[in-house]
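Quick one: this structure, given as structure tokens, is what I'll be asking you about.
Excluded from the complex is one protein chain; the other protein chains are retained at their positions.
Going by the order they are written in, the chains are A, B and C; count residues from 1 in each one.
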Amino acid sequence: MMTANVELESTIQRVREEVAALHGELVRYGLVVWTGGNVSGRVPGADLFVIKPSGVSYDELGPEDMILCDLDGNVVPGTPGSERSPSSDTAAHAYVYRNMPEVGGVVHTHSTFAVAWAARGEEIPCVITGMADEFGGPIPVGPFAVIGDDSIGRGIVETLRGHRSRAVLMQNHGPFTIGVSARDAVKAAVMVEDVARSVHYAREAGPLIPIPQDRIDALYARYQNVYGQAEDDRR
Amino acid sequence: MMTANVELESTIQRVREEVAALHGELVRYGLVVWTGGNVSGRVPGADLFVIKPSGVSYDELGPEDMILCDLDGNVVPGTPGSERSPSSDTAAHAYVYRNMPEVGGVVHTHSTFAVAWAARGEEIPCVITGMADEFGGPIPVGPFAVIGDDSIGRGIVETLRGHRSRAVLMQNHGPFTIGVSARDAVKAAVMVEDVARSVHYAREAGPLIPIPQDRIDALYARYQNVYGQAEDDRR
Amino acid sequence: MMTANVELESTIQRVREEVAALHGELVRYGLVVWTGGNVSGRVPGADLFVIKPSGVSYDELGPEDMILCDLDGNVVPGTPGSERSPSSDTAAHAYVYRNMPEVGGVVHTHSTFAVAWAARGEEIPCVITGMADEFGGPIPVGPFAVIGDDSIGRGIVETLRGHRSRAVLMQNHGPFTIGVSARDAVKAAVMVEDVARSVHYAREAGPLIPIPQDRIDALYARYQNVYGQAEDDRR
Partner (left out) sequence: MMTANVELESTIQRVREEVAALHGELVRYGLVVWTGGNVSGRVPGADLFVIKPSGVSYDELGPEDMILCDLDGNVVPGTPGSERSPSSDTAAHAYVYRNMPEVGGVVHTHSTFAVAWAARGEEIPCVITGMADEFGGPIPVGPFAVIGDDSIGRGIVETLRGHRSRAVLMQNHGPFTIGVSARDAVKAAVMVEDVARSVHYAREAGPLIPIPQDRIDALYARYQNVYGQAEDDRR
């Protein structure tokens, strides 16, 4: 029992470090401003996840600042960071972890071009081979939902369950991404903004050439096969 | 009396440090070029504010370079930095402090997308939930006004008094933002450019989906409640 | 024989260092995100080239991480980096080296504006003198081709052989560039994104002024003459 606790503590610490560091990737790729955006990561082997505190500068996000929550989104008392409030999107993250056991990480940003598609409630068509590789088709739009109940989390899960895409554009809001790990979800957040931007510019200058569905399928299958589904491989 | 003076000196020094450091945020978020743009902060408990000098590089803005002014915009003689001229927008900042006692900070930039909306004299519609949170509705346009008298300051105050938005787009000019503190006004300057950019790209590709007014109201109310109105909380 | 081997080893090491360092230029100019994009360089005097490993962060690309391949794209066993997989675009690079002996370097990115033109299958018209200098005319589009056989490599070679341009926009995919050296190919990757962006913005605001063909020819001839064709001169 004590051994199990020691091991769990060590796992939690590793997830804290990983999630804290991954926030730096949101800054590096220009996906967030001020204190907006958030990354969370599930603690493997426990009904817990680690998430960013609310309203704290990206310059000050060390492992001990991350907040440990249970799968109902409640802060675990007495743990490092628990004196602060977790991200105001914590309920949405928790809903995803409760309902999608295969998900190891969740990311939310207000990245510019993904938000632009979301403000029109328009899915991003799959016209780039890199997008077929990564998302296997278009990036779908989720329902309009506001903070305050489970509606954001439910909208994410209902849109992404059974979908190839790991990214959803919540209408009038912005992108949420999921992954087998926090790192994988961050990669999806980076890639969804990249394709949102490229396809925006492509389309504003003239008609897009569609990629035939069988080629999209082949590209996606190859990419999943080559890079696999495991956390370590989807880097 | 001496105690009061010592305390005031210490407060002024703190505001100098805060205002000097906040100029770095304008650079970090790409809101300014060369020596353009300026941040000011009110000295709590005194009829004074601290502002950037005119025409000085952002690389050289330490606390002692900031300039102390009274609420008529006159430099306080004999104080650090007083040998230089304050920002050419000082009169506008002073007008705001004189007429809006609840304002603790003012920021002005020529950030790209906010200027683009200003050059058309067009308000930014509220089609993003993050914008509803932060500004509670559209970003309004202020009158065309030129430097040389009180017309810029008056335009800011007349537009923002009683308005939820802490940002105004002065026509053909650019954004001015206010806040409960200098930090809060800088946050508003960062966020107004962020939404100006996202909504620009959103709209150029097709029709926007409006957010119903009651949802905007609910989002704004929640955000004010969660983050509060106090300086420390709106970070 | 031993001398020859020692010399070859030294050449390989130099190419490893050059190719590793050049990946930093892709990051510096914002041409890549996450682990996307790749640079390769031919080993002079041998049927070998050096290329980026697959799925490794740009922060971790030292000379020993580069992978040595033969001209069929097979990893040379027992050499540094050979425990990893080379870039999934290795077959395309190998095809170019086999079929274009004058090529010393190949680069592939998904840079935003080049991808936007590629998603429309539209060549970039030559309306900027700097583009006439560098590419001698429009940037051509290559066929739609998917990973898995020689079709990408073949598309690059068929499009660029005998063409002035060192860059091709593979339809629905992105730019591939070639050069007399890896550095020259990276320069072409930087320049193709630069002109893709400038011409995108130019055209979206109104009609472009064409440059007469004889002026394009003169600009290209002068640039080739001044800067020469040698690796060291095309910097």
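Going forward, a contact is a pair of C-beta atoms (placed from the backbone, for glycine too) under 8 Å apart; a residue touches a chain by one contact, two chains touch by 3 or more.
Everything quoted here is computed from the prediction, not taken from an experiment.
**Student:** Please work out which displayed chains the absent chain touches and list them by label.
**Tutor:** Those shown chains that the absent chain touches are B, C.
**Student:** Looking at the full complex, which residue from B:Gly73, B:Gly104, B:Gly136 or B:Gly174 touches the chain that isn't shown here?
**Tutor:** Counting the whole complex, the residue in contact with the absent chain is B:Gly174.
**Student:** Which residue from C:Val19, C:Val103, C:Val127 or C:Ile147 sits in contact with the chain not drawn here?
**Tutor:** C:Val127
**Student:** Taking the entire complex into account, which one of B:Ser10, B:Ser88 or B:Gln213 touches the absent chain?
**Tutor:** Selected residue, touching the omitted chain: B:Ser88.
**Student:** When the complex is taken as a whole, what residues of subunit B touch the one chain not shown?
**Tutor:** 33-36, 54-57, 88, 110, 112-113, 115-122, 144, 146-148, 171-174, 200, 203-204
**Student:** In the full complex, which residues of subunit C touch the absent chain?
**Tutor:** Per the touch rule, subunit C residues meeting the hidden chain are 29, 127-130, 187, 190-191, 194, 197-199, 201-209, 211, 215, 218-219, 222, 226-227, 233, 235.
Just so it is clear, only the chains that are shown with their structure count from here on.
**Student:** Please categorise the chain-chain contact pattern as a line, ring, star, complete graph or other.
**Tutor:** Line.
**Student:** Indicate the whole-number Å distance between the mean C-alpha point of subunit A and the mean C-alpha point of subunit B.
**Tutor:** 32
**Student:** For subunit B and subunit C, what's the span in angstrom between their mean Cα positions?
**Tutor:** Chain centroid spacing, subunit B to subunit C, equals 46 Å.
**Student:** Could you pull out the residues of subunit B that touch at least 2 other chains?
**Tutor:** Counting only residues that touch two or more other chains, subunit B contributes none.
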